[in-house]
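Here's a slice of the assembly, chains where they normally sit.
Letters A, B and C mark the chains in the order given here, with residues in each chain numbered from 1 onward.
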Amino acid sequence: MARVVVDVMPKPEILDPQGQAVANALPRLGFTGIADVRQGKHFELEVDDSVDDETLAKIAEGFLSNPVVEDFVVRRLPA
Amino acid sequence: MRIGVITFPGTLDDADAARAVRYAGAEAVALWHGDADLRGVDAVVVPGGFSYGDYLRAGAIARFAPVMGEVVRAVRGGLPVLGICNGFQILCEAGLLPGALLRNAGLHFVCRDQRLRVERTSTAWTGGFEAGAEIVVPVKNMDGRYTAEQSTVDELEGEGRVVFRYLGANPNGSLGDIAGISSADGRVVGLMPHPEHAIDELTGPSADGLRLFTSVLGSVLA
Amino acid sequence: MTATTHVDTVGHAAATPEVDQPYRELGLKHDEYTRIREILGRRPTDAELAMYSVMWSEHCSYKSSKVHLSYFGETTTEAMRSSMLAGIGENAGVVDIGDGWAVTFKVESHNHPSYVEPYQGAATGVGGIVRDILAMGARPLAVMDPLRFGAAEAPDTRRVLPGVVAGVGGYGNCLGLPNIGGEVVFDPSYQGNPLVNALCVGAMRVEDLHLAHASGTGNKVILFGARTGLDGIGGVSVLASDTFAGDEGGTGRKKLPSVQVGDPFTEKVLIECCLELFGAGLVVGIQDLGGAGLSCATSELASAGDGGMRVELDRVPLRAKGMTPAEILSSESQERMCAVVRPEDVEAFMDVCRRWDVIATEIGEVTDGDRLVITWHGETVVDVPPRTVAHEGPVYQRPVTRPADQTDLEADDPVVLERPHTPEALRAEILRMAASPNLASRAWVTEQYDRYVRGGTVLAQPADAGMVRIDESTGRGVAISCDCNGRYTRLDPYAGAQLALAEAYRNVAVSGARPVAVTNCLNFGSPEDPGVMWQFERAVHGLADGCATLGIPVTGGNVSFYNQTGHTPILPTPVVGVLGVIDDVRRRIPTGLGAPGDTLLLLGD
């Protein structure tokens, strides 16, 4: 079994109202010095050792993210 | 004339879409997500709801359903398809319409009676409207902000493929106030507002939405 | 497997009477614990203790309110009862509305969970009441949400209110139930204890009414819906840490969160699956799993049936590893139902569940004895008379005393208040009122709720009552309004409850419907406070007497006690819901003024 992480983020040119809402709220809560916030999704998968990187990329690109508006990164975590 | 209405797990407005089809004078045929079979229908409605809870992304899981493979195949043959709300999201995920629908700019679910302008009448679903007609149809969604690359938006606008546009306050931050678009041939239309909830003044704010369903009768019979 | 070796079996309990059990941590009083030992003739096992402690809690047993609630029955005449198909004591009351249609409706509170975790608390509140309605055999049709918050400008209200509204909407919208009304009220007394009440109404053909009982020896007990997990276990984790001290790294299991997370998608699928099962006649009895989870479902089904029940707990599909029998019995994991099914129908039942991708597991059967016996890998961990768990819990006659400050409060008459005398003063007064949180527009809330789904909503905001069509061919429908003014009720609980009833009744009547039944959600402070019990008793009497005068029965309701911040109780808040019938929804009377030139008439004095 391996642990795999996939992070999916809105593309830089896409408006991210969730991240924006966080960024705008922080100064009101007294936290300064945060210039920008973007919010995406974080997936943690338990995968069989038989699942190769190519398959993981397919899952991330074709399913976990929408290539029209999102980018993704796949990472295998050390066991 | 037989119009199919697809039910996925989590579809909510299938009974309403079927009612609208009947009000328009056609036969509503129930289509099941798990069956790769369109039962010989003349047109298909992909109704609203939260298929698979919209948990990954609106429409992301539903588009892989066996019935959608048949829809994609039939669209190549010119089958008229209408995607409403979650149905619009599914059509975008399936690549039948360009772009994507993201979380509303206000980050809340929004349910309101929405004024729209019918921008294009040369589609299978809007032939019965006067060009430029202003209609009132409910909008209700969490992820209704239409987004696409600028080049795609330019193309849609240039080819006159924006079918419906929000009038008054934009409810979700859609680019160009876009409420609905069509495929290049005008056979596939997707929109966020719910015409099936505007088929009589008893249960909706108007009867304006019924015209989408009567329009398709004309386009198929023509 | 170590899981079985540690389990506290009935045999072990009988052999070890001296074991010190954490009954106080589980909320049981010493004499309640003693009574359990008397009933069983030995100490309870961990699993039995878990069951009794949740089922004998105020929330499940109505131990402080029972003696007062009986007044509803005493004041209900035969005539009032005539259209009632099921009343108090069932999951929800059912009324015959003519043409072969029956309607069921109920309000429930989810106040405390919504303060801890506003989104999930409110969401699972909606989910719970919807399953109650479903368990009667009805298709849920619409929801309403009477809400109370602290002062609008208080910082905590900014945390609680948006979360609650998003939770009510997030669950109800995803479930496909129109929200047809509710209330939003602000008062400082709800500061540390907001009220989140949720109402659901459903309809069925009269012959499809399903009651929660397990009858027919040999019938199978099937658990279906979501897997059972560790969420919402709360207090029972003290059993785990006690019994398992030394396990799991030596510290026992850490205190578990008592928060449940809702999954409206699973519930939507469960609704459609249940309705298909009902339609195919595959269900003998059914019970939803809500508060107290399997403890409640198994003991109530068995208690209301004509036999006993045997359950193999190790067959329950789990979401977490290493759960103990006590934890499985107490888990409040959402979106689960328990059905009693004839053996010859089990395969067909499973087929329907497969079609909807709903997990279904046969976990036991109805027996001809009168015991509820639960085993764990072959060993008996529960062996109890089910009635003692579900229906014969403790009953308290709590002290009732008129609060000391009541006389002063009543003497503080509004005639001493200054009245606006000039047009300018009147204008300022009206503007102040229009801007006050309790009168301002509720659009910020209602815009987050889908009121159109199902295509049967005839009236919703801003109407005084919500109205949905039930029968498309005839136009038959129902109208509902729920109301309460806690400030009036504080001044005079008897009259306050009647005013709540009268307001809801009027709201239904002006929609064009004929009021036929009442439900309620009685939100009060601590029953251990004699002043609160006085408010409660007066409110129950006021409501019951009012119903008798109007000639419509109370068909069900819910009591929520311990609503207070520190020692300060909330305003007494008996939310009253009135259901009306309209023969043809096309004849509804919409809210608002008609056309120019119409005559305005004032009725009453």
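Basically, contacts are C-beta pairs under 8 Å (C-beta built on N, C-alpha and C of every residue); 3 or more make two chains touch, one makes a residue touch a chain.
Owing to the predicted nature of the structure, the values given are computational and were not obtained by experimental measurement.
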item: Full-complex stoichiometry, written in the displayed chain labels; value: A x2, B x1, C x1
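Quick note on the criterion: only the chains that are shown with their structure count from here on.
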item: Subunit A-subunit B separation of Cα centroids, rounded to whole Å; value: 29
item: Subunit B and subunit C: spacing of chain centres that average the CA atoms, whole Å; value: 37
item: Separation of mean Cα positions, subunit C and subunit A [Å, integer]; value: 39
item: For subunit C, residues that touch 2 or more chains besides their own; value: none
item: Residues of subunit B defined as touching subunit C within the complex; value: 9-10, 12-13, 15-16, 19, 49-50, 52-55, 108-112, 138, 140, 142, 194, 196-197, 199, 202-204
item: Subunit B contact footprint on subunit C (complex, rising order); value: 166, 169-170, 173-176, 263-266, 268-269, 356-357, 446-458, 469, 472, 585-586
item: Touch list for subunit B against partner subunit A, complex; value: 56-57, 60, 92-93, 98-100, 102-107, 145, 147-149, 173
